[in-house]
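Remarks on the structure that follows.
As you look at this complex, bear in mind that one protein chain is not there, while each of the others sits in place.
Up next, subunit A:
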Amino acid sequence: MPPSQLKQLKASLRDSGVLGPQQSKKQKRQNAKSGAAAQNRVQRNTALQSIRDRFNPFEIKAGGTRTKFDVTTRDGNSGTAASRARPGVTKSLGEEKRRQTLLREMEKRNKIGGILDRRFGEDDPTMTPEERAAERYARASQRKMRKESMFNLEGDDEEEEFQLTHKGQSLNDIDQDDFQEGDLGEPEDDASDSEAARKRKRVLFDDDDMDGPEELEDGEEHPERKKSKHEVMQEVIAKSKFHKYERQKAKEDDDDLREELDKGLPDLFEMLRGVKPPPKPEPPKSDLASMNPDRAALLEGTAKGDTEKEYDQRLKQLTFDKRSQPTDRTKTEEEKAAEEAERLKALEEERVRRMRGEDVSESEEEEDKEEDEGSEMSEDESIPDDAKVFGLQQSSDQTSTRPELGVEDEDDFIIDDDLVETRSDVSLSIGDSDEEMLSAVESEEEDEEDEEDELINGNVGEASAGADTPGDSEGLAYTYPCPKNHEEFLQVIEDVPREDLPVVIQRIRALHHHRLHPDNKKKLGQFSRILIQHVAYMAEQPEHPPFAILENIFRHVHSLAKSHPESISQEFRARLREIAADRPLNLRPSDLVILTGIATTFPTSDHFHAVATPAHLCLSRYLGQGSVNTLADFAKGAYAASLVLQYQSASKRYMPELINYVLNALCHLAPEEPKGSLGIFPARSPEESLRLKISKSLNSRKLQFWDVVGPESPKAREEVKLSLINTFVSLLSTASDMWSDISAFLEIFDQAQKVIRFLDRSCDGKIPSTVQDTLQSTLDKLDGHTMKARLSRRPLLLHDHRPLAIKTAIPKFEDTFNPDKHYDPNRERAEANRLKAEYKRERKGAMRELRKDANFIAREKLREKKERDAEYEKKYKRLVAEVQSQEGREANAYERERRLRQGKR
């Protein structure tokens, strides 16, 4: 049996050291000195509390669930915490809180009006009255400070209402009394101050009332007299306004000063840039000294922080500033050459990158991603198209993506800038209408003359075969309008001899340089398109224009393309579109010229290029499907084939159509018909035989461009045939050089070898030796390449990839699994569940609180009712008692009276 409660209590008190042997006085003193007493007291209190808890089992609520196993968990001793709940304490806390809030509300219910005590800290019991007063004073002064912004002329009046007073006197006044301004010196300033104030006041009161001035006079003469409140107010207003004015003035002065300083800043910077280390910017102390002292004080007071900060900033900037270097040193020729080589190298690298199709800048990738997403979106709706992944589209519009202008652009710009300068010079000189000047400018810049400059400066003389000496173009006007379309341009050049066309173009370009007028950029863009149209137009003319002029125009186009790439490419694309729509299988000479122009204007080696790729397609389509009925067709084909090879000279990509066309053409130009198939190229035969008639007298010549129109005489026809054979064979030879690294070289050129051998046999050595030589050398070359290709041929090893990982089916284990947590892989669902749980919890809590509130209210009401009843009872009893006592008194009195009467009687 456990001992009794009392015994237990005593024992525990003794154990915890609350009760113990009494300490001696000495000990007590010692303890008090060392602070152990205080410590002891704290200890004793906690011990007592724990003993109290232990002995009142109702104070502490036992945990709802007993722990089955003794385990340690990560989230601490949550179970023990739950078991330590103290319902009594929490209940009383809640009760207290309700009493403070709910009860208040209840009491205030159905009551209107009343006074709100807004004084600071009035309801705060934690503050001592002294603290309260101090805080109030601080707040009042703060508010005053805040109100006094620099330009606040009005609004002082209302402030007065909130002024703190002490014994009916403003606290500010008291301040002024305590702190005499006169002590600080400058009495005359003070005087002027008061003088000004007086004047101001007079102005203020002049028309207000008659008594004003007199009163003022009185006030001045008898300072002893206590000022009326109104007066005091006015004075205060006047003073503050004066101060404000003063501050404004000071600010203006500061501004002047600052401007003056700013004027000196460039000099300062110049000095800083020099070799000398930057001297510390002198703080304008001297100025301050000469300034009005209180203004200086003001300046220092308010702006000191700012200036310091600014100064720090400057200092930092300066430390990070690059040391100025002698950049303007003129470069030597070698350096310039090296720089140019560097630039070209960078450009070439850029080109190679594009050729490999690697030029995907950040932004483009992003865009691609967006596009992908977009296409995915659309694919969601329809069946996904495998072909689209590769950019193939069934003849629907495709906005082509092409590489962003990279670094190259900048270089271009630099070039352009040089160009612009010379050009503006030129335009000026043209404005002076002085041809000599032009050449002078040219000779001046001769050493740094660029190809571009040459174009602009009008050194087209030699380009147009010497026909364009200044004397020749004297008949030309110096100004031409910038044409808006090709018709206009044709009108403009109506009277211009063909040879002078370059001069006209150059003048139009110079006159409409984009530096001269903002619209000119647009105009020149249009003009560049017209130039391309004009080239096509000229090439279509029956009298064939000299190629020197076409070339010159193309060079203009190229230089314009640097500044107007958009319009030039649009125009080229428009031409290609026209070709594709109208005559894809029967190209015209003008189309060939345009396609040649594309080769010089755009990098045809690019993996993808908005103009070059369609141009490729156009040419290969012609080669693949174009008509092969006449010699002119073959000539066109030969030109197209050369052009295609030209396009691929850098990138060396394979073109099946070229091989097909050349082999087919050779088969049909050969003197005899081949027996049996020579390869797997498709045979397309002309309607009439175009076979070469062998005769020794024929001579092979270099093909003329205008052979594409077709030769007339039979003799010429044979000559052209022979030349075509020669050209085709040399094209094969070039192609074999170009594609010698392709892995299927053997397969591709096996047919070519067969065809050439057959040609060789069928010609039977009866053709001119030049052609024979070409044949033989090509054969030799092919043999050599074939040997090499055979030697270097290896089985393909394309799938040396790392093997793909097999998809895992292992469940995902949590290393730190906690059953209280939810491991929902679906984020949204997990989030929703979390929110639901929270909502449930909150709802429960709110309901509990509301229930408690209701209980509280009911309790309070009951209490009130009881009080009221008790009061009533009391009152009733009191009244009854009163009546009874009165009755008793009266009864006594009556009794006395009666006794008296009886006594009398």
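Criterion: contacts are C-beta pairs under 8 Å (C-beta built on N, C-alpha and C of every residue); 3 or more make two chains touch, one makes a residue touch a chain; residues count from 1.
Here is the rule we go by: contacts and distances are computed from a predicted model.
The listed choices are "NADH-ubiquinone oxidoreductase chain 6", "GPI transamidase component PIG-U", "small monomeric GTPase" or "CBF/Mak21 family-domain-containing protein"; the UniProt protein name belonging to the chain that is not shown reads "CBF/Mak21 family-domain-containing protein".
Of the listed residues A:Gln526, A:Ser569 or A:Ser736, the one in contact with the hidden chain in the full complex is A:Ser569. Touching the missing chain, out of A:Cys482, A:Ala561, A:Leu587 or A:Ala670, is residue A:Ala561.
Remark: the omitted chain is touched by one listed residue; of A:Gly17, A:Gly88, A:Pro656 or A:Gly765 this is A:Pro656. Here one chain is not drawn; of A:Ser228, A:Ser685, A:Ser792 or A:Asn855, the residue touching it is A:Ser792.
The omitted chain makes contact with just one of the residues A:Ala250, A:Leu645, A:Ala670 or A:Cys763: A:Leu645.
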